[in-house]
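Dropping the structure in here first, questions after.
Excluded from the complex is one protein chain; the other protein chains are retained at their positions.
Coming up: chain A.
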Amino acid sequence: MFPRALWRVVAFLVVHSAIAASAGTADHSKFDVLKGPFTTAEDVTEACSTCHTEAAGEVKKTIHWTWDGTNSFTGQRLGKPRIMNSFCGSPISNEPRCTSCHAGYGWTDLRKTPEENGATVDCLACHDGSGTYKKTATDAGHPLYSPRVIGGVTVEPPDLAKAAMSVGPSQRENCGACHFNGGGGDGVKHGDLDSSLTDPPRDLDVHMAVDGANMTCSTCHTFNAHIPSGSRYMTTAVDPHGLDLPHDDKNRATCESCHGAAPHAEAKINDHTDRVACQSCHIPEFARGGVATKTLWDWSTAGRKDADGKPVYIKDEHGHLIYSAEKGDFAYGENVRPTYLWYNGTIEQTAITDKLDDKIKDDVLTLNRISGGPADGKSRIWPFKEMKGKQPYDPELNTLVVNHVFGKDDSAFWTNFDYPKAIAFGMNYAGLPWSGKIGFIETRMYWPITHMVAPKEKAVPCSDCHTRDVDGRLAGLGGFYMPGRDGSRLLDALGYLALFGALFGVVIHGALRIVLRGGHRP
C-alpha cells in the first residue's frame, strides 16, 4: 500500500509528464513535406505517413476507424452500423452525413468496411493544432475544399498546409469536434460531454480546468498504438487494479488509475468505494456548463407542415429547437440530476436486427440494458443520463427500422417528410426485412456519466442519498439496507411507543406524586 502523499506525487508526475510531452522534440512546421500545398486532405495523410510509417495501419485497427467491436463480456457485435440509439436511429443510408465523424475520408457506404469502401485515414481530425481544420458535416469525413454556403453563411475551406504544420498531441478541441457533438449537435447526446469542456471553469471540471489539473481528454483516455482506453460499450465499472503506476494496465481512464481505491481521508467515505462509483458523488449534475442536453426525442410527431406547406420549426425561450418537422419533439435539460443504477460494466445494446419482444416492458423499449445489482459483487451504483425517446419500428416483425433521413433523393425524410418512403428506402438499402408497417415505440436509453467531475467541495452531500425523502437520489434503488433511508416501520412504531410510553408514564407518576402527597415528605 502506498501512503497518500506518495499517491499525490505519482498522480502529479503522471499528469505533468503527459502535459510536458506535448512540447515534444520535433517542430512539424519545419518539415518540408508538410508545407504543402495540398489539394485534398488525403494528401496530408500521405505526407504524415512518410515519417509515421505505421500510424495509419494502427488507426485501422481501432474502433475510431472500424466502427466495429465485439463486447467481450456479452459476445455482442457492436458499432454504429449495427446498434440503435434513441437519437438519430441508424447511420445506414445516411452515410455522408453520419460518417463526417469517421476518422477517415470517403466512407460512403456503411454496408462495406471502410477499407472495402476505399476510405483513407484522417490524421488531422485528431492531431490538428491550428484549430482551423474541420470535417464538414455532409462529406463523409472530408473537410471543405472550396467555399460553400451552409445555412445561409459562406464557409471557407481550411488551410491544409497550416493544419499539417501545426500537428501535435490531441487537444480537447480535436476530440470534442466529434464527441461533444454526438446526436447531431453540441451536448445533445451524452450530457457530460459538450463544448463547455473546451475551456471549463474549475467548478465544471476540476481535471480539465486551467486552474485545476489542466488535463486533456487523452491524459486519462491514454492511447496505446492509437487504441483508446475507456469505453462506454465495455465500462470498467470497478477498477480493482487501482493505481496505474508502478503497475500500468494501460487503461488510465478510470478514476482509480490515479486516485487509487481509498482516496478519501475519512475511512467511512472510503468504505463506499466498493459499492458506489466515484462518479455518483463527484458529478452532482450533468450538463452543468451552460450547454443543454437533449432529454427527449419523439420521432412520432415529425413531419408537420404549416398552412403554406412549409415544414414547421419551433424554438423555446432559450432558443432551443423544441419542434422540428425533420425530427419531431425535443426536450432539454441543464444541471440535470443523474439517474442511478447498479452497474457491473455490462450493457446489452439493441441491434437493428434484434427482435424486441423481451426488451419491451410496459410498452417501453429499453434500448440498452444495464446489468448489475447489489448482490453480484461486481457492481457499483453509477450515474446515468436517462434519454427518453419515441422511435419508428416495425410492429409486425418487432424490430426497429432504418430511417433514411439524409440525402438528395425523393425518399430522405428530412427533405420529403414521408415516413413510409423513407423507411422503405432505408430497409431496402440495409437489406433488412420489413413488413411495410410503421409504429412508434417509447424508448429509454442509459448513458453512463463520467465527465464533468466537480471539485470535492461540490460533491453530493451524504444526506442526498441517506434520507427517507421520496426524492432522495437513491430512493428508487432497492435490495440493500442504507442507513438514513431504510428501517422497519414496525420497529419504529414499537420504539417510539416505548419511548413516549415511558415519558407519558413518568409524567403521570410525577403528577400523582405531587397531587396525592400534598407536600408531606418522610
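In this text, contacts are C-beta pairs under 8 Å (C-beta built on N, C-alpha and C of every residue); 3 or more make two chains touch, one makes a residue touch a chain; residues count from 1.
Methods note: contacts and distances are computed from a predicted model.
Colleague: For the chain that is missing from this picture, which UniProt protein name fits: "RsbT co-antagonist protein RsbR", "Cytochrome b561 bacterial/Ni-hydrogenase domain-containing protein", "ABC transporter ATP-binding protein" or "Cyclic di-GMP phosphodiesterase response regulator RpfG"?
Modeller: Hidden chain, UniProt protein name: "Cytochrome b561 bacterial/Ni-hydrogenase domain-containing protein".
Colleague: Hey, which of A:51, A:314 or A:375 is the one touching the hidden chain?
Modeller: Checking each option in A:51, A:314 or A:375, the one touching the absent chain turns out to be A:375.
Colleague: Could you tell which one of A:26, A:51, A:210 or A:502 touches the chain left off the display?
Modeller: A:502
Colleague: Determine and list the chain A residues touching the chain excluded from the picture.
Modeller: 266, 268, 271, 274-275, 374-375, 377, 461-463, 466-468, 479-481, 483-488, 491-492, 494-496, 498-499, 501-503, 505-506, 509-510, 512-513, 516-517, 520-522
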